[in-house]
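Up next, chain A:
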Amino acid sequence: MVSPITFWIVAGVTILAALAVVSLKNLIHSALWLVAAFVGVAATYLMLEAEFLAAVQVLVYAGAISILIVFGVMLTRRGDIRESNLFTRYRVSGGVISLGLLVVVVSSIMKSKWIISREIVPENNVGLLAQNLLGQYVIPFEVAAILLLVALVGAIIIAKEVRD
Partner candidate 1 sequence: MDGFPILLSIVLAPIIGALIIILIPEKDEMVIKITAALATFVSLVLSLYAFITYDKSVGGLQFLQDFIWVERFGINLSFGVDGISLPLVLLTAIVIFTGVFASWDMKNRSKEFFVFLLVLVAGVFGVFVSRDLFWFYLFFEVAVIPMYVLIGVWGSTRKEYAAMKLTIYLLVGSAFALIGIIALYLYAKGQLGYGTFDIATLSTVNFDIAFQKFAFFLMMIGFGFLVPMWPLHTWSPDGHVAAPTAVSMLHAGVLMKLGGYGLIRAGVFLFPIGAKFWAPLIAVLCIVNVVYGAMVAMVQKDLKFVIGYSSVSHMGYVLLGIASMNYLSLDGAVAQMFAHGIMTALFFALVGNVYHKAHTREIAAFGGLAHQMPRVAAGFLIGGLASLGLPGLNNFVAEALIFLGSWRVEKILFGFLHFRVLSILAIFGVVVTAIYVLRVVQKVFFGPRNPKWDHLTDAKGVEMVPIVILVGVLLLFGIFPSLLIDTINVGIEPLVAKIAAAVEIGGIF
Partner candidate 2 sequence: MQLQLSDFALMMPEIATAVLAVGILIVGLLVPRNQTKGIGFLATAGFIGILILNFTYLGVNEKVLGGLYLADPFSMFFRFLFLTAAVVVVLASRDYVDNLKRNQGEFYGLLAAATLGMMLMAGAGDLITLYIGLELMTISFIILVGFQKTDAKSGEAGIKYVILGAMSSAVLLYGLSLVFGITQTTIISEIAAQITETGVTPLLLLGMVFLIAGFGFKVSAVPFHMWSPDIYEGAPTPTTAFLAVASKAAGLAAFVRVFMIALPGVEPFWSGIVIVLAALTVVIGNFIAIPQTNIKRMLAFSSIAQAGYILFGLIAFSSLGVAALLFYSFIYVFSNVGAFGVAIAVRNATGSDEIKDYSGLAQTSPFLAAIMLASLLSLAGIPPFAGFVGKFYLFTAVIDQGLIWLAFLGIGMSMVSVYYYLIVVKAMYFGKPKENSKPITISGSLKLALVLCGVGVTFLGLYSTPLINMALDVAQIFFPF
């Protein structure tokens, strides 16, 4: 099990990174901090002994998604990049509602009691995952493939420039 200090450091950094994402005015900075937050999440997965997920996280999110986002930022750049990520008029009301939600969720969590399993994580975690994905959960897995295909086709259709 992970020591509390590690957890708090990882969690603290991740939260700070996330806060930076939403508070900075420069979209590029936000995007970079987002990568940091994703890495923090990957670290959390590691603490939870989900190594494969951590790898996926880094690869897909920190890699692919971040690149996509930067890509998007580049494409949509207009005006001053330093003023590219401003707040809307929901700055306060959005905050209140987010905080309210947080209070509700956290207070519910605090009232929960869990029967923590004493079992340990099996050695062949990744193998088990593979078996599950291609066995019991083959339907979602296959559908996910179709979903990606659809998303791909869709992204192409929509993003492709119309030349008439």
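Candidate entries met the following condition: all candidates are chains of the complex that A comes from, given by their letters.
As a working rule, contacts are C-beta pairs under 8 Å (C-beta built on N, C-alpha and C of every residue); 3 or more make two chains touch, one makes a residue touch a chain; residues count from 1.
Here the structure is a predicted model, which is why all the values come from computation and not from measurement.
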> Given the complex, what touches chain A, 1 or 2?
Replying inline: 2
>> Looking at the complex, which residues from chain A come into contact with candidate 2?
In response: 104-105, 107-109, 111-112, 135-140, 142-144, 146-147, 149-151, 153-154, 157-158, 162, 164
